[in-house]
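A single protein chain has been omitted; all remaining protein chains appear in their positions.
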Amino acid sequence: MTHQKISMAQALNQALRDAMTADDSVLMFGEDVGALGGVFRITDGLTAEFGEDRCFDTPLAESGIVGMAIGLAMNGMRPVVEMQFDAFGYPAFEQIVSHVAKMRNRTRGRIALPMVIRMPYAGGIGGVEHHCDSSEGYYAHTPGLTVVAPSTVADAYTLLRRAIEWPDPVVFMEPKKLYWAKEEVDLTEPAPGIGTAVVRREGADATLIAYGPSVPVAMEAAEAAAAEGRELTVVDLRSVVPFDDETVCAAVRRTGRAVVVAEASGFASVSSEIVARVTERCFHSLAAPVRRVTGFDIPYPPPKLEKFQLPGVDRILDAVDDLQWEDS
Amino acid sequence: MTHQKISMAQALNQALRDAMTADDSVLMFGEDVGALGGVFRITDGLTAEFGEDRCFDTPLAESGIVGMAIGLAMNGMRPVVEMQFDAFGYPAFEQIVSHVAKMRNRTRGRIALPMVIRMPYAGGIGGVEHHCDSSEGYYAHTPGLTVVAPSTVADAYTLLRRAIEWPDPVVFMEPKKLYWAKEEVDLTEPAPGIGTAVVRREGADATLIAYGPSVPVAMEAAEAAAAEGRELTVVDLRSVVPFDDETVCAAVRRTGRAVVVAEASGFASVSSEIVARVTERCFHSLAAPVRRVTGFDIPYPPPKLEKFQLPGVDRILDAVDDLQWEDS
Amino acid sequence: MTTVEEQLLPSKEPVRLIDQDGVLHDHSSYQLPTQQALVDGYVELIKGRRINDQASALVRQGRLAVYPSSHGQEACQVAASMVLADGDWLFPTYRDTVTIVSRGVDPIETLTLLRGDWHSGYDPYARNVAPQSTPLATQLTHAVGVAHAARLKGEDTVVMALCGDGATSEGDFHEALNFAAVFKAPVVFFVQNNGFAISVPLSKQTVAPSIAHKGIGYGVPGERADGNDLAGLLAVLGQAVDKARAGEGPQLVEAHTYRVQAHTNADDATRYRQDDEVTPWLAKDPIKRLEAYLSSAGLLSDDIKRRAEDAATRVAQQLRDGLMPEPSVDPEELFTHLYAVPTPQLAEQAAFLRDELAREEA
Partner (left out) sequence: MTTVEEQLLPSKEPVRLIDQDGVLHDHSSYQLPTQQALVDGYVELIKGRRINDQASALVRQGRLAVYPSSHGQEACQVAASMVLADGDWLFPTYRDTVTIVSRGVDPIETLTLLRGDWHSGYDPYARNVAPQSTPLATQLTHAVGVAHAARLKGEDTVVMALCGDGATSEGDFHEALNFAAVFKAPVVFFVQNNGFAISVPLSKQTVAPSIAHKGIGYGVPGERADGNDLAGLLAVLGQAVDKARAGEGPQLVEAHTYRVQAHTNADDATRYRQDDEVTPWLAKDPIKRLEAYLSSAGLLSDDIKRRAEDAATRVAQQLRDGLMPEPSVDPEELFTHLYAVPTPQLAEQAAFLRDELAREEA
């Protein structure tokens, strides 16, 4: 399967398929993931290929889905569950925060929960209310969870494979708006594991730090900045927890300036954390305060207004312009 | 009732009593808040005084409690509900995030939800698992909520009164470990409203920024620092949302150095936000990066180990020492 | 079997007063609604069907973002509104456009959500209709709160709370029924069991004898009705509303109906069900059977037919006109409705956007 042009949705589907082939204990379940193949078709064909025992529909209850996954993981399985949209993961919040995140610690490592909670997330698809939330901040703030967000087709495949093999529970945030764009990929290429950020583009003037759906936007902004003569580094976090301080800080120290880009509302968010930890670690390398380009602190807007909420190229370029260049 | 020595628990009880007397539409309900008066006795005597219709026990279901409060608020009431411990508010997370926070915005201001969710929170009381969480970060990250945390007896009274009168939903975080300490207070004194931080102590060398249970610890640390010849300003946020940038930034600019103190795990937290926004706004006034003294990124420890998790005076003083004094 | 169980368990068969051939059936506990009600209901059915079909067409034209149609469920939609008094409350879901319009809310305002202009477009207090709920079953506890508030105020309001078969699996369904029962809140929980939750058939949702059997676990009387028989629904829901109003506490009603079309236009039902499963349900169409009955009873005058057709034409026209121009939503609104008074943070962000837009325009 080397060098094929596929979409992120297909890559995720392939990752599930390969993981289920590789390991009989991998199960996939949730709402509409069986015959329908999921509302985004990420589980397309899995029930047909692996049978109802391996990929199945559940009753409509997210807390039940996550709770059942916990029990399955306690008893030898590697469940992967889908929250149909990440905002519909909130009914499972208690299970995620009080059990998924805490079980290993509670039992001094005796009960491990190797499970993946897949969440189609973020906006840019014209979805009505509750269909475009960015909830990674809640999970990143919860000790015990691993939080991953791919931004490329290749990473989607690799990171989902790694997440399923991971010994601990992973909240896997899938950027919905990237589901359909195709990329040429080689899925057999060795790829780094969870916890490693990657520099997507090198540039000496400033660093853009992004993850998930904001990475392609950051890349586009870097392209535009280059056209105007400013060279930007783009770091793709890949995983929010664990956080790759080394890669991020190295880039920031090299460039002396940084902008964090994320779709979620900024207040008390992953972006706040990035600004805080980068500043704590790189203070004397910084020529200007680290800026944030995030969603406003408002509920995700209705489709007709979402363009105002999403961090776009112009807003990123404005933030870069704002990095007190005259001072340097 | 001028100048009495009462505990925070009594002040909160008095605030509820006075609010219920002042306004017939104020209701208080939740688990064990009736005859028992709440496991912390905050609702002591309210059923006896106002009757079962005004203060009542509900079935044991937090989502139901918050959901019912939403409906009551939609139909002319001002409900105050108690989550018995803040970790038991997680089952209501969906209701809080998808409805409490969004209803006014969803309906273009037509449905207001004047309601208060009281949450006994944070640690330091030797509570077993799930009884000492600090969950304010989840709520602060959710646009549409107002998040308040008193640190003194007088503020507990005033802020709860203001919260009940507030036109919008308030998540009211009550620092459990401060419930019992008594202070001399005058509850009739005029007091500032929600959204106003207060400088609890002035000092030129550095600023401690804290809220809720961390304020007395910060005050103690400032006391100790003074003994060592370092004068610290202590800002008590009082409300996390809205955030009083003006008071906080004025203090930081005056002192050039700052430490944020909070019990919650630090990653992607309210503390991260404070560091980020203070740095964004006061960058060139800062002689050193803003430091955080927070809980570690671990589940709240069992009683025997909680002392290691709590931000204590020594840890705060160490952080202050760390503010690169040699550079200045 | 004690009296308690007899009181709380549903009828052995779903209540049906008019069968799919339009033939009348007597029932020991329920009476045929008045001729007037049936005739008015017929007009509403025709109108409701037209709303569904017109809205679906408008989705295909890109004038609505999405439309979850209640095609085939119009009897439920119409009955749920018809049994309510003016001061009563309705708690609808995303699929209940027809009920909402039937209750008198402006159809364009109703479709604001699905058009993508705003999250909810009508004034909930104008006709006592809560915003349509998307997160399943979550609105049911709100309904209990509204009903309880009414009782505290001494009002005799009844609240009609709608949900689907899938939604009954959510924890909030359970909590709402239990709270309503314990507080004797006047709520009629009306479950439109249309056989599917998106792709998931009822058999994977529950193995209970029926959804109406869930009532007894809360001490709530459960009843079930043929969901395509407007007459039966009016009788059963009408009685439920009466009992709730009379202080007998919450009532649970399950309607057996069928989602004839896909979940929404975005769904592809061929992936999970065969056409021959759908066919028998077409014969059970709620409009056909009421028409058959009214005809045979001599109640379907030309005048009535014209009234129905006029109402349908009017609402379709309203939809086509109202959903025509690109509506303008002021981006400033993003910041103004979160709080009675915007936080300083929001004010700052609003200014940022205003500034950005001004620069773009310049």
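The letters A, B and C name the chains in turn, as written, and every chain counts its residues from 1.
Assume a residue touches a chain if its C-beta (ideal position, glycine included) is under 8 Å from a C-beta of that chain, and two chains touch if they have at least 3 such contacts.
Predicted model, so just to flag it, every value in this text is computed and none were measured.
Asks: Which of these touches the unseen chain: B:D32, B:E202 or B:E231?
Replies: B:D32
Asks: Thinking of the whole complex, not just what is shown, which of A:D168, A:E202 or A:E220 touches the missing chain?
Replies: In the complete complex, the chain left out is touched by residue A:D168.
Asks: Check each of C:Q139, C:S169, C:N193 or C:N228 against the chain that is not shown and name the one that touches it.
Replies: C:S169
Asks: So which of A:R17, A:R41 or A:K102 would be touching the chain we can't see?
Replies: Only one listed residue reaches the unshown chain, and that is A:K102.
Asks: Pick out the residues on chain B that sit against the missing chain.
Replies: So the residues of chain B touching the unseen chain are 31-32, 34-37, 39, 57-61, 63-64, 87-88, 90-91, 126, 128-131, 267, 296-299, 301-305, 308-309, 314-315, 318.
Asks: If the missing chain were put back, which residues of chain A would it touch?
Replies: 27, 53, 58-59, 61, 63-64, 66-77, 79, 91, 94-95, 98-99, 102-112, 143-144, 146, 167-168, 195, 241-246
Asks: With the missing chain put back, which residues of chain C would touch it? List them for me.
Replies: Considering the whole complex, chain C reaches the absent chain at 1-2, 4-5, 8-9, 12, 169-175, 178, 181-182, 204-209, 213-219.
Definition applied: only the chains that are shown with their structure count from here on.
Asks: Contact counts by the stated rule: is the higher one at A-C or B-C?
Replies: Here the pair linked by more C-beta pairs in contact is B-C.
Asks: Taking the mean of the CA coordinates per chain, how far is chain A from chain B in Å?
Replies: 31
Asks: Which whole number of Å gives the spacing of the CA centres of chain A and chain C?
Replies: 36
Asks: Hey, what residues on chain B touch two or more of the other chains?
Replies: Residues 63, 91, 94, 98, 102, 105-106, 143-144, 241, 243.
Asks: Hey, what residues on chain C touch two or more of the other chains?
Replies: 118-119, 135, 171-172, 333, 338, 343, 345 - these are the residues of chain C that touch more than one other chain.
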